[in-house]
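Left out: one protein chain. Kept in place: all the others.
== chain A ==
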Amino acid sequence: MKLLEAVELTKIYDGQKGGLFAKRNPRQSLPAVNSVSFELRQNETLGLVGESGCGKSTLARMLLRLEQPSAGRVRYRGTDITDWSFGRMREVRSRMQLVFQNSLSSFNPAFTVERIIAEPLRNAGIRNAAERRARILHTLESVGLGASHLGRLPAELSGGQQQRVGIARALVRKPEILILDEPFSSLDFGLRRQAMDLLDELKKSLGLSYLFITHDLSIVGRFCDRAIVMRHGGIVEELPYADSLEQATHAYTRMLLDSIPARHPRERKIDSRLSNPSF
């Protein structure tokens, strides 16, 4: 079942050399995303892999319609939502939520945890405070936090707890799809593993689907079902099974694989490539 579908999505940012009022020169326009098509299926984790600047975040923003595509369509459960109005999008947006790389910077620092997670509920028009609190507590518990965290400020939480609050905020509207934008890169390895296990568990228990944005192929093998590798705004390779990454054929994917640090000093890759001056 196709949950979310991108059909030849394109985003072109106009080149604006020479200031705000300069004439726009179409030749300077650079497509950040160039005719990208893919689908996110029910209950899968799809990895969207690429280096910074390859267009993966722009693509995710277009799927959420936070960015209007220059061309192409976005379909949600088969319905074309590309031209839906802001008001109409509200309903769909509750079904698709975003988890950010750095949760702390995505919180209002003056809000308590309760208020942070209450915001999406207030936006949804839930005015009954008791009902809100019940849902907040329920969601907090599902990410391994509890009532004792309700009154805390973001700065009073550890990095791992902040990420959990970020996930709780995304979950409180009961979405179907989570777009995870580098959710682990600000975490230490131990915490990273915990966060990954938590997301895996939530995916099963809540029937979620994930679009997982990352630059790190080593996580993809462990966390994703399928993966798409992007470069310069386009898809270079689709990996139907993320756990068989080693079979990737495209030179760019191979380069990304080669960049993953060794697991043991005996398997070092750096020394062998030291002689290569063209890095």
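Criterion: a residue touches a chain if its C-beta (ideal position, glycine included) is under 8 Å from a C-beta of that chain, and two chains touch if they have at least 3 such contacts; residues count from 1.
The rule we apply is simple: contacts and distances are computed from a predicted model.
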Taking the list "Fimbrial assembly protein", "Thymidylate kinase", "ABC transporter ATP-binding protein" or "ABC transmembrane type-1 domain-containing protein", the UniProt entry for the undisplayed chain gives the protein name "ABC transporter ATP-binding protein"
Which of A:46, A:99, A:219 or A:242 sits in contact with the chain that's absent? A:219
It is residues of chain A that touch the chain not shown, namely 51-52, 159, 188-190, 192-193, 215-219, 221-222, 255-256, 258-271, 273-274, 277, 279
